[in-house]
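Just one protein chain is left out here, and the rest sit where they should.
Chain naming follows the written order as A and B, and within any one chain the residues start at number 1.
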Amino acid sequence: MKIAFTTKGTEWDSMMDPRFGRTEFILMFDEEKDELVNFDNRSIEGEAHGAGPKTAQQLLEMKPDVLITGNGPGGNASSVLEQSGTKIFVGAGQMTAKKAYDAYKKNELKAF
Amino acid sequence: MKIAIASGKGGTGKTTLSVNLAAFISENDKVVLCDLDVEEPNSGLFIKGELIHEEEKFKMVPKWVPDKCTLCGLCQEVCNFNAVIKLEKQIMVFPDLCHTCYACSELCPEEALPMVPVKMGELKHFQLNNISFIESHLDVGREQAVPLISQTIEYVEANFDKDTIKLYDSPPGTSCPVIEATKEVDFVILITEPTPFGFHDVKLAIETVKKMHKKFGVVINRYGIGNDDVLKYCKDNDIPLLAKIPNDRFIAELYSSGELIYTKVPEVKKQLKNIYDYILKLKENNKV
Partner (left out) sequence: MKEIVVISGKGGTGKTSITASIAYLGGKDIVVADCDVDAADMHLLMQPDFEKSEDFYSGEIAEINQDECIKCGKCKDVCRFNAIPIINKQYTINSLNCEGCGYCARICPANAITMIEQNVGKVHISNTKAGNIMVHAELGIGADNSGKLVAKVKKEAKLLAEKTNKEFIVIDGSPGVGCPVVSSLSGADFVILVTEPTVAGLHDLERVYQLVKKFNIKAGCIINKADLNGNVAKEIEEFLKKENVANIANLPYDETFTKAMTVGQTIVEYGESNLKNIVIESWDKIKELVTN
């Protein structure tokens, strides 16, 4: 399984970014390879409109099976993510990425 | 004769003035009232007439034709609004983000993004005695007001002759929608409250209409509350003060249940007459 997180940094200890479209980083954990990679999404700050679909597109290029985030994506971004079958879990906005991962594993996060 | 009724911020009584003025004028004259606050058209709560015409309104957006597409990605590259997104095996279009510039469609080497109409809202035309009431309603979830506003104005201009008094109830603010709504009018009535918020916002609105080289005048709503800053400002800057609508809880109550005000409050009727007289004078001057 490949699990993506919206975060404010590049480490397991980084805080989650509760926003989807304007998240600062996308952190991705590949469970099989036990590998953590990140994508710097901060250039999204320059987008006046349409941050959601743009970030969603970037995310899909990374091909995650699961997305863990805070509030959840807005309408446009949701419709992009629907194309991929990525499962979305929300409510992890105030945790570190590690805590969010643990919560997900224990089935404590809400499906979007 | 095209008159916009506008205000710097929401909730200053723009709709109240529009519907009452339209109803008052209709006692003597034909009048068109057009609600251009397409995101929140509220005039219809006050004016009920017979529905005589209804049409759906569309804007053009690109539509992806999978068979022709080679997924080259040029469409995404040329779109400045993130409205076209290329995924692994498909192109997605977001009509709400699209500004209908045609770039992706016309630059696509495979003609795989023809422009097609998508519905953005509905226009309704009601008749109540002398009032022709036109309102457009942006569909829920649609975000761009400007194309619907310009099409609604086109409808009004096409269906009524030049001399008819047309009142355009404009969207609030100083951004694109209000500029679209006031671009072609002969005169702008700015309505505000005599409070610090109202004063601050009307100054911005005045700056906006000046930038557009429009003639304008000010109506003070809830006159008597607050202070004299707006009044003084108008005087010092030679801005015509068209009317002062008194501050009165009874007026707020009538508004809250969707009722006309001038028929029950004589002072309001007097103030509306001042505005009407001013409009008639403008009309005379326009002819010359």
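Heads up, the rule we're going with is that a residue touches a chain if its C-beta (ideal position, glycine included) is under 8 Å from a C-beta of that chain, and two chains touch if they have at least 3 such contacts.
Since the structure is predicted, the reported quantities are computational estimates derived from the model, not experimental observations.
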item: Touching residue (missing chain; options B:Cys69, B:Met120 or B:Ile179); value: B:Ile179
item: Listed residues B:Trp64, B:Phe216, B:Tyr255 or B:Tyr276, member touching the removed chain; value: B:Tyr255
item: Contact set of subunit A toward the excluded chain (per top definition); value: 17-22, 45-49, 51, 70-72, 74, 90-91, 93-94, 110
item: On subunit B, residues whose C-beta touches the chain left out of the figure; value: 8-12, 15, 39-40, 42, 45, 78, 80-81, 99-103, 106-107, 140, 143, 172-176, 179, 193, 195-197, 200-201, 204, 207-208, 211-212, 222, 225-227, 247, 249, 252-253, 255-258
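Please note the rule applied: only the chains that are shown with their structure count from here on.
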item: Residue numbers on subunit A that touch subunit B, as the complex places them; value: 47, 49-51, 53-54, 56-57, 60-61, 75-76, 79-80, 83-84
item: Subunit A contact footprint on subunit B (complex, rising order); value: 81-83, 85-88, 90, 92, 94, 96-97, 141
